[in-house]
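All protein chains of the complex are present and in place, except for one that has been dropped.
Labels for the chains are A and B, by order of writing; each one numbers its residues from 1.
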Amino acid sequence: MGRPIVFLTDFGEGSIFVGEMKGVILKINPNAKILELTNSIRPQNVFQAAFLLKYSYKYFPKNTIFLCIVDPEVGSERKPIVVKSSNYYFIGPDNGLLYPAAFSDGIKFVVLIENKKYFLEKVSYTFHGRDIFAPVAAYISKGVPLKNFGPTVSSIRDLVFEEPTFDENGCLVCRVMYIDSFGNVVTNLEEPKFYSLLFKYNLTKTSNLYIFVGQKLYEVKMVKYYCEVGEGSPLALFNSFGLLELSINKGNASEYFSLKEGDVVKIRFFK
Amino acid sequence: MGRPIVFLTDFGEGSIFVGEMKGVILKINPNAKILELTNSIRPQNVFQAAFLLKYSYKYFPKNTIFLCIVDPEVGSERKPIVVKSSNYYFIGPDNGLLYPAAFSDGIKFVVLIENKKYFLEKVSYTFHGRDIFAPVAAYISKGVPLKNFGPTVSSIRDLVFEEPTFDENGCLVCRVMYIDSFGNVVTNLEEPKFYSLLFKYNLTKTSNLYIFVGQKLYEVKMVKYYCEVGEGSPLALFNSFGLLELSINKGNASEYFSLKEGDVVKIRFFK
Partner (left out) sequence: MGRPIVFLTDFGEGSIFVGEMKGVILKINPNAKILELTNSIRPQNVFQAAFLLKYSYKYFPKNTIFLCIVDPEVGSERKPIVVKSSNYYFIGPDNGLLYPAAFSDGIKFVVLIENKKYFLEKVSYTFHGRDIFAPVAAYISKGVPLKNFGPTVSSIRDLVFEEPTFDENGCLVCRVMYIDSFGNVVTNLEEPKFYSLLFKYNLTKTSNLYIFVGQKLYEVKMVKYYCEVGEGSPLALFNSFGLLELSINKGNASEYFSLKEGDVVKIRFFK
């Protein structure tokens, strides 16, 4: 069976571009195991893709090959690369997308994809996913050594996610990283940091949070799971990524709070 | 290859939660065959999931494992279960979702999922699909006996679909169970019951139906397939679930009749 290949793209669910990439892979490796992490990255949103990859990669088997195509600069000088980390392979354009996940797993080395022998015969200017990245992923899944694809490089473009910081009023300034399909609002506040802050402010975990969205203040109950509050009520919890999430029990928090990805949420620990 | 695992969730197509569950399964069983029945159940709509599962399960091979995650009460006291029916395995929360399908296939026994040995090491409060249900499905696909997961239980939460009934005016009161992606309106009237009623009223199958949507009366042609009527014309037929469906040839019946899931449609057999 070999190493599974996992897609992460902005082509949209049901895109025939995804279908074509699968065809290309199967032509090279008829036994390839192809999965989709998601093809619903918002068009050209490298940030969103990098975020979701960072918080998902570790659930896949060792040696999984992540084929990541969010590539607004396709055809230009941006480089196609393979990042070998401690446990995985990450393939995609060198635009920051692969960095947070690979860095978190431990980057071993990076190969620049240059050897045309492993490309489709005719390479388009607009779809390297099909013509370069998919065939390279297929060859890696068959065990072709990474050195065959090109030289190693000593640096790649990084992308570092902002950490929450305190403002002049003692509020913790968090960023909305992701809105999921239920409308849950996922922030950049990780659980260990939160506990340290609770400790510092001498609060118990069951305390409510006071959050500012713009000038508006909300008191939000801090819970473990969604249905601890009544239907339609707001809540905050640490979600399955280990990040602080604002939610509405059986509702849509993104709409409730009028929050979208990239927005700021401020948390105050005292009334 | 073993037993296929079929997903039925409300995570949305392209949800990375679906992707993570696949990763978890492959880590445990690299040869797992994973399929998707649908991930497009409307958020938290246990009823819709139960309906679609009931009318679809039998098309899958014997011993298929249905992994069903529509779980608004995740984290609370609701129980994770495996239902073994005559031919299948149904895994999910004990909230009624699994009941209609398993009952229809014949429930053999039910196991409460308790043995943490088969969970992910760290179980979140919000995503048991990934942390409990997916690993259990993977172990079942590898042949781990059900008794290993926990004790059997003697009852589960049921969910029984309403049957059509007659009102005081002699109209058959049907419920809209499902609107499909073409806008077809699927009711709860099964074909054998309909034939019995035709017989009772001494009607032939080619008769038109008189249907009330609210106060409005429509005369609808009863046909076998969609293009028996002109484009844009309404029709009724027994669909591939064996249920009465209202449709518009090359059109959208849900919009035409202003009907949505849960609404009532009344059928009169005489002018």
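As a convention for this text, contacts are C-beta pairs under 8 Å (C-beta built on N, C-alpha and C of every residue); 3 or more make two chains touch, one makes a residue touch a chain.
Remember, it's a predicted structure, so these values are computed and weren't measured experimentally.
Within the complete assembly, A:Val24 is the residue of A:Val24, A:Leu209 or A:Leu235 that touches the hidden chain. Considering A:Ser124, A:Ser196 or A:Ser258, the position touching the chain not shown turns out to be A:Ser124 (whole complex). When you scan B:Pro61, B:Gly170 or B:Gly214 for touch with the missing chain, the hit is B:Pro61.
Residue-level contact of subunit B with the missing chain is found at 1, 4, 6, 12-14, 33, 35-40, 52, 56, 59-61, 64, 180-182, 224-228, 237-240, 245, 249-250. Interface residues of subunit A facing the missing partner chain: 11-17, 19-20, 22-24, 26-27, 30-31, 34, 43-44, 72-76, 124-127, 130-131.
The rule is simple: only the chains that are shown with their structure count from here on.
Here the CA centre of subunit A is 32 Å from the CA centre of subunit B.
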